[in-house]
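Below is one structure; the comments refer to it alone.
Note that this complex is displayed minus one protein chain, with the remaining chains in position.
Coming up: chain A.
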Amino acid sequence: MTEVSLRSLVKRYGKTEALKGISLHVRHGEFVSLLGPSGCGKSTTLKCIAGFEEVSGGQILFDERDISRKLPEDRDIGMVFQSYALFPHMTVAQNLAFGLEMRRVPKVEIAERIARAMDMVQLSAHAERYPKALSGGQQQRVALARALVIEPAILLLDEPLANLDAKLRDEMRGFIRDLQKRVGITTLYVTHDQGEAMTMSDRVVVMFDGQIAQAASPEEIYDHPTSERVARFVGNANILDLAVSPRGDGQLDLVLPGGHLLRVERPACGAGGGMRVMARPEQIALTEPAAGQIGGRVAKRYFSGRHVEYHVETDVGPVVVVAPTTHAVREGEAVGLRFDPQRLWPVPSAEAPAEGRE
């Protein structure tokens, strides 16, 4: 049972602050993704937890133990690297045995535990091969087995799928997630791919500029981002400038250019400052021009097989709508757009400095 706590973690490289006070609590067995663009500090956070980088301030706790000054070999972590980092001069079995030998596990037990780990990643037939002889996906699974066979307190994954092709990547997502649930290990996963973060995680931590912008479940992040930047980074988002007027009962009135009034829940984060409204492309309905809350004209149409993406010019600016392929609207046609007030979400506009922090 291991919980991870980061308390006001700061990392400085010379004068630049790579981490500006990260605080995060990861529960036992939780799968948490650190998501953000390159340079946001997600990898630095992982390196600090692994012990590859010294922290400049703050604490890292495993349960109640402060491990932030310990050497990597004393932290009891399993880590999977983007490059797999398998030892090329050792067979798969020797790769797995390495961590156990370091822990002075008796030979007989080593053999048993390797066999179990190989079985777990379905590679029992390949124990005597060298990593070079395995495919990318197999190497990835060996790396996972090597990290897990030592039964570490926590598992760290650093963009482990970045070097795989798209189809294999989808497969490995499910594989890693299932394995993690079965083992029940507390896991931190670094990625810049929001699809990975959303599908795999219990909780997603979105990071920008060395700070946590939002930490919440994938659904919460997607439907209720606490800032315009998070809304834009996770999935596609239409950010609309609408007239917003607060009401007494904790709701907001949005006024559309045609005079339509939409009443939406007021988010907790947006006290004061300018508000804009987020509408996800698949949550907007395309209608006959007369039936829409606002009107527009289709400027571009992209067919992707699974759905069609329409770029619609409207009075509130360009709006992207994703619709089922059964719709047959051509470029240049006039359309109406209907918003579902339940799904519209006001966010503090990007100019407003306050970004939600946990």
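Heads up, the rule we're going with is that a contact is a pair of C-beta atoms (placed from the backbone, for glycine too) under 8 Å apart; a residue touches a chain by one contact, two chains touch by 3 or more; residues count from 1.
Just so it is clear, contacts and distances are computed from a predicted model.
Not every chain of the complex appears here, and the one that does not is recorded in UniProt as "ABC transporter permease", selected from "ABC transporter permease", "Copper resistance system multicopper oxidase", "MoaD/ThiS family protein" or "Anti-ECFsigma factor, ChrR". Contact with the undisplayed chain is limited, among A:67, A:121, A:150 or A:344, to A:150. Residue A:79 is the one among A:34, A:79 or A:230 that touches the chain not shown. Of the residues in chain A, those that touch the hidden partner chain are 50-52, 71-73, 75, 77-79, 81-83, 85-89, 98-99, 102-103, 132, 146-147, 150, 152, 156.
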